[in-house]
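In what follows, a single structure is set out as structure tokens and then discussed.
Removed from the display is one protein chain of the complex; every other protein chain stays in position.
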Amino acid sequence: MAILAHSDDVQPLTAAQAQRYADTADRRTRLFNRCCTAVLIAFALLWLVPLAWALDTALKPNGETINPTWLIENPTLASFRTLLAEGDILDWYAASFIISTLSAAGTVITASLAAYALSRMRFRYRWLAFWFILLGIMIPRQVLIVPQFQELDSVNLLNTYWAVILPSIPIAIAVVVFKQFFDGIPKDLDEAARIDGAGFFHIYRQVVLPLARPALSAVAIFSFVWTWNDLLWPLLALSNPEVMTIPAGLATVQGTYGIRYADTMASAILGALPLVLVFLLFQRRIVEGIAGTGLKG
Amino acid sequence: MNSPPVPRSALTRRDLLRATVLGAGAMAISGCSSIGAGLLATPPASGTVTYWNLFGGGDGIRMREMEDGYRKANPDIELRTATFMWGNPYYTKLALSTVGGRPPDVAASHLTRMKTLVLGNLLQELRPEDLERHGITAEKFNRKAWEAGLVDGKCYAIPIDTHPFVLFYNTKICEQAGLLDAEGNLAPIEGPDAFENALSRVKQVTGRYGATHGITSPSSAPWRLFQTLYAQLGGEVLADDGARVVLDDTKAKQVLDYLRMLTVEKRLMPGSVDYQGAIALFASGAAGFHLNGEWEISTFQDAKMPFSMTLVPNVFGGPYVVQADSHTLVLPVRPEPDPAALDRSIGFVRSMLDQSLTWAQGGHVPTWQPVATSDAYQKLTPQSQYAAAATAAVYDPPGWYSGSGSNFETVMGSAVGAVEAGDLSPEEAIAQLRSKLAVLAATASPV
Partner (left out) sequence: MASTDITGRAGTVAPARPEPRGGRHARTPKKPRRENRLTGHGRPALLFLAPFLALYLLFIVGPAIYGLVMSLFNTSMVAPGLGEFAGLDNYAEALSSNDFWSSLWHTIWFTILTTPPLVALGLVFALLAERARRARWFFRLAFFLPYVLPSAVVALIWIWMYTPELGLLSRAVTSLGFAEPDWLGNPDFAMVSLAITTVWWTLGFNFVLYLAGLQEIPRELYEASAIDGAGPWQQIRLITVPLLARTTSLVVVLQVIASLKVFDQMYIMTQGGPNFATRSVLQYVFDVGFTDLRSGAAAAASTLFFVVVLAVSTIWLVMTRRQEPEL
């Protein structure tokens, strides 16, 4: 690049010269930035194509989906209507919503309580408890499917929401996230409350939790989205269509009509819709959560 | 991290409100019975029949018609149905739900998959006295299908059809190729050379291919053609309920060489085409023949193309046989026996049998003799033209890993498909088959 020429310039720069160089650099940078933006916009549009195409297909009548065109000659919501009227998708919405909400609530409550004890209390086997929980981060949920299935079978919980909710509550990484966050909250605050005679639960509830809202929201949203999107375990634990979650239902139940692309895409759109909403409403928190913790499903 | 974090980015009341609105919306639009089942494991209201199947495409449409027929005849019984992805995913679901204690009342099963379910204690025995109450007796069925469905002489499954592998042909193309007889039907083709010759004459007409069949996916598809030809040579693959592999390498190689010649060498059939692609090529006139299960009849009827169907030619001589399976209806084991539910379920089965003619429109050969011998069925063409296949049916060999859509079919079909796609030589394919089958055969049966 042109800059290299300047390295030969052995004479010290005057202030005016420095300013001029800075200006050219600035102009160059601005041009460069604009190019970057253009390139990225192209990529971003490319990235949106599959979603747009799915929507486009879903709005066509089934018979016209084989036309190789973006143009929708006879736009229709027929596919959506069929699915909502005849399919199980409303049952799946309910299942996904209840399961994910209860899992997220369960994780937030149990993990924050545990993390509070690990962060603020002194007891003999604290290090052991902490390492014991850390161990859980190393165990991928997926390696437990066989024994978990037999376990939940033996207590007759298969094919109920609880078969998915209960195992997805104890997420070890959530305890770690909370503990780090609590560790970062100055102890002076709760020490003061202690002196005023407040109990642990009171401090946890009234002092620590309100300050830990960012961690709470990160864990809640992530737990919700993970549970919502999980496929493998619901596929096994929920075999009745009426209790299936959306991913399990979409992956196993087929329309009775064979290959009708508009219907299939409409079901994909309906399956995506709640998470698109979650994303639009909470996008900043989701993004912050990932950036802050490196949580990955 | 030393100063308290700014609570600005916390979950606010507004966020919670948003979430609640989302949730309330979801609950409002959804039914409540499923939530009861999910949260409290409430069983479906008494007086319901739940029925699971794996029928898509035209079969799915006709099955719905039959279900509606049942609903109309039994307005006081609520029928709940579910259709799952075909093959292993369906059988996995069926087994897991039965293990989990909440099976459907009635389920469809391939005859060749049913035996494994029986050995796993997942199916109820259907006692003759219970069946007789609904007029279901052995002599009203095609004997071959009925007997293939018995396990140790006991009945666990009611066959509703036999579905053989058949030959579809485009009447217009075959006429141009001079392959039709005076009545406009396909003139009999016998022997390997005659079949090859027929394909090359068709290829001259279409300019692309003689015949198509699904090869790359699903991987069980090529198995059906292989099994038909291999059984025509008298070959068998498994013995002792799958514990022993008795593959005859010479016969298998003869079949694979022949298939390789048709695809890789002479390009009479496309070698790397999937199931849907094979159908599309035939439907668009790029090929004059299509080898597939008879169930695709409605696809080609919908395509409004000139076609007919007949038995797959007897390519390798010997007594005529053709690969087939049967759809059956089974009753999974329930945690607690319930005579009323049993009667409702068998009543549903009987209703399906009575509607065999609707089912037969989808190409399946009825096993229920009152329909199979009726004039109405005889008049149904081209469906009744290959009804003889029901008595020439050869089912997949018994074994816990065998049956329609099973690991066995996948192992066999993958190797055969790889030969047709030119990825493996016949010798390599046989070696792959042998090593994979040896593993399956050596594995202790889980049932």
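Quick notes on this structure:
As written, the chains take the letters A and B, and residue 1 is the first residue of each chain.
Following the convention adopted for this analysis, a residue touches a chain if its C-beta (ideal position, glycine included) is under 8 Å from a C-beta of that chain, and two chains touch if they have at least 3 such contacts.
Note that the structure is predicted; figures quoted are calculated from it, not measured.
Taking the complete complex into account, the chain left out of view touches A, B.
When the full complex is taken into account, the listed residue touching the unshown chain is B:Val99, out of B:Met63, B:Ala82 or B:Val99. Touching the missing chain, out of B:Ser34, B:Asn53 or B:Asn88, is residue B:Asn88.
One chain is missing from the display, and on chain A it is touched by residues 1-3, 6-7, 18, 21-22, 25-26, 28-29, 32-33, 36-37, 39-41, 43-45, 47-51, 53-54, 57, 65-66, 68, 106, 109-111, 113-114, 116-119, 121-124, 126-127, 129-131, 133-134, 136-140, 142-151, 166-167, 169-170, 172-173, 175-177, 179-181, 183-184, 199-201, 204, 214-215, 218, 225, 228-229, 231-232, 235-236, 246-248, 250-251, 261, 264-265, 267-268, 271-272, 275-276, 278-279, 283-284, 286-294, 296-297. Although one chain is not displayed, its contacts with chain B can still be listed: residues 1, 5-6, 8-9, 87-89, 91-92, 95-96, 99, 120-122, 216-219, 272-274, 276-277, 280, 400-401, 407, 410, 414-415, 417-418, 423, 435-436, 439, 443-444, 446-447.
Assume only the chains that are shown with their structure count from here on.
Per-chain Cα centroids separate chain A from chain B by 39 Å.
Interface residues of chain A, counted against chain B in their complex, comprise 88, 90-91, 93-95, 97-99, 101, 149, 153, 156-162, 180-181, 183-186, 189, 210-214, 216-217, 220, 236, 239-243, 251-259, 274, 277-278, 281-282, 284-285, 288. Taken together, the chain B residues at the contact with chain A in this complex read 1-5, 7, 9-11, 15, 18-19, 22-23, 26-27, 29-31, 33-35, 37-41, 55-58, 60-61, 63-64, 80, 82-86, 89, 93-94, 96-97, 99-102, 276.
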